[in-house]
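What you see is the complex with one protein chain gone and the rest in place.
Coming up: chain A.
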Amino acid sequence: MTTRPDHRVPTAPENDPPDAATPILRLDGVDAFIGESHILHGVGFTVPAGQITALLGRNGAGKTTTLRSILGLVERRGSIDLDGQDVSGSTTHDVVRRGVGYVPENRDVFAGLTVAENLRLAERPGAGHRYDLVHELFPRLKERRGQRAGSMSGGEQQMLALARALLNDDNRLLLIDEPSQGLAPNLVREVAVALEQMAQLVTTVVVEQNLAVIRHMARRVVVLDQGRVVHEGSAPEFFEDEALTQELLGVHHGGAHR
């Protein structure tokens, strides 16, 4: 059981978990399409188990489409290997049932449903449901379980979206898209702490524009540009190389995207 989160900016774990080298997700030659547009061009990278992998890139680089490709929410081709099984031809619900939690870019909580109903909907039959952990990480969700999700603040909706992804105890991979987008600075810190706690339990891929949130917790980084992978490697090394971050992301050291 995790402890109640504090509000320190999290740091990367000292030692990688024993199975860190084992890839839980491997993409190879993935092309993705939205309508007539060809968005991803031969994207390939691996996500080691037990770590946070940051998926970075400028606006329109294809980060969100990459997550949606893994889930089958967009038309895709190529190989997507999830824990040893090819899911490139699987439907979205089949991919998710293999143990994937998803937090979309705009949270997509069900506005007309209560907090409790949103969480109940996320319960997967056959899995255990980590309500204790979810309520410990996000105590406000317990207080507001009868409230309609649409009437909550952006930060609370983000907490609900994260809680929904974390709820099932058989989840092996979390795909989290822009968790700090549109949040006040104090909420960004709160979400970052929660992310770190979640990543200690489940392998996590995070798309994040705010590098201050991700740079201290990610172990691995994948950078996309115009639908192609242009860099893949150690996150600490990447963030230390100011010239590289400037070249690939257009940011100054430690800053957010321009």
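Going forward, a contact is a pair of C-beta atoms (placed from the backbone, for glycine too) under 8 Å apart; a residue touches a chain by one contact, two chains touch by 3 or more; residues count from 1.
The rule is simple: contacts and distances are computed from a predicted model.
Its UniProt record calls the unshown chain "Branched-chain amino acid ABC transporter permease", which is the correct pick from "Protocatechuate 3,4-dioxygenase", "nitrile hydratase", "Ligase-associated DNA damage response DEXH box helicase" or "Branched-chain amino acid ABC transporter permease". If you put the hidden chain back, the residue from A:130, A:164, A:189 or A:220 that touches it is A:164. Contact with the omitted chain, checked across A:62, A:104 or A:155, is made by A:104.
Only one residue in the set A:24, A:40, A:56 or A:71 touches the chain that does not appear here, and it is A:71. Seen from chain A, the chain kept out of the figure touches residues 71, 73, 91-93, 96-97, 102, 104, 108, 110-113, 117, 120-122, 124, 164.
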